[in-house]
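Here's the structure we're looking at; comments come further down.
The complex appears here minus one protein chain, its other protein chains still in place.
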Amino acid sequence: MNQPMDTGKDHRVVFQFVASDRPSQKALISNLRNLLDYWPEAEVEVVFHGPGITMVTTADAPLPELLRTLVHGYHLRLVVCGNTLRGHKLTQADLLPFVGTVPVAIAELIRKQEEGWAYIKAGL
Amino acid sequence: MNQPMDTGKDHRVVFQFVASDRPSQKALISNLRNLLDYWPEAEVEVVFHGPGITMVTTADAPLPELLRTLVHGYHLRLVVCGNTLRGHKLTQADLLPFVGTVPVAIAELIRKQEEGWAYIKAGL
Partner (left out) sequence: MNQPMDTGKDHRVVFQFVASDRPSQKALISNLRNLLDYWPEAEVEVVFHGPGITMVTTADAPLPELLRTLVHGYHLRLVVCGNTLRGHKLTQADLLPFVGTVPVAIAELIRKQEEGWAYIKAGL
């Protein structure tokens, strides 16, 4: 291997996802796959809020198996905004089983940046 | 209170807003309300530029009272890009009275990040 030292171990990034269109959903998957293929040890969190929630509800998730594979294979955490959940009259039980929650999406995105994580707004 | 220590006092975030569609405008308000409800002492700035300016002109602002209430109740500052103002042949007098200006939106967003503020691109 030519790059034995950068497995991505020390890289941390939080993605924000608010889109609900299919091209943006596919782009998010693609972003995650490309990144984790390149830096398999990177620590990644995706915060879904607003219309972005449709990507991770059992009712609407378009690509649940792809997400599950990524979550189980890498240091990837998917979380939904608690305010968004309540706004949609949903509970944790309506989310894909490997998806967590955070109280407030924007606060989570701020906190992660304060802790030194890079930030990426996903979606087209 | 269960969380007496995190009133948000030390959190600082700058939002970028360039959208002009109603759902994005509502989402921005919702982002701000949820954040300031959670961290009432947080320091927040929103930079409007490009088409985003329509949210804060007296002619077009869709939700001026909600914005006014937030500005007066929290540490929230709303500013418009000077280049955008000139591009629309508007002046400070065409903006909601509690809205300020900055010379260059992108420079403001850079400067705030350099000073340690978190950055969020708002809009759907």
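Note that the chains take the letters A and B in the order they are written out, and that residue 1 is the start of every chain.
In this section, a residue touches a chain if its C-beta (ideal position, glycine included) is under 8 Å from a C-beta of that chain, and two chains touch if they have at least 3 such contacts.
Values in this document were obtained by computation on a predicted structure and should not be read as measured data.
Novice: For the chain that's not shown, point to the residue among B:A19, B:V44, B:L67 or B:V80 touching it.
Specialist: Spelled out, the listed residue whose C-beta touches the missing chain is B:A19.
Novice: Which listed residue (B:W39, B:Y74 or B:Y119) would be found touching the missing chain in the intact complex?
Specialist: Touching the chain that is not displayed is residue B:Y119.
Novice: Please output the residues of chain A touching the missing chain, sorted low to high.
Specialist: These residues of chain A touch the chain that is not shown: 8, 11, 13, 23, 27, 30-31, 34-35, 38-39, 42, 118-121, 124.
Novice: Tell me which stretches of chain B touch the chain missing from the display.
Specialist: Residues of chain B in touch with the missing chain: 16, 18-19, 50-51, 81, 83, 103-107, 109-111, 113-114, 119, 121.
Assume only the chains that are shown with their structure count from here on.
Novice: How many degrees of rotation bring the Cα atoms of chain A onto the matching Cα atoms of chain B, given to the nearest 5?
Specialist: 120
Novice: Roughly how many whole angstrom separate the Cα centroids of chain A and chain B?
Specialist: 25
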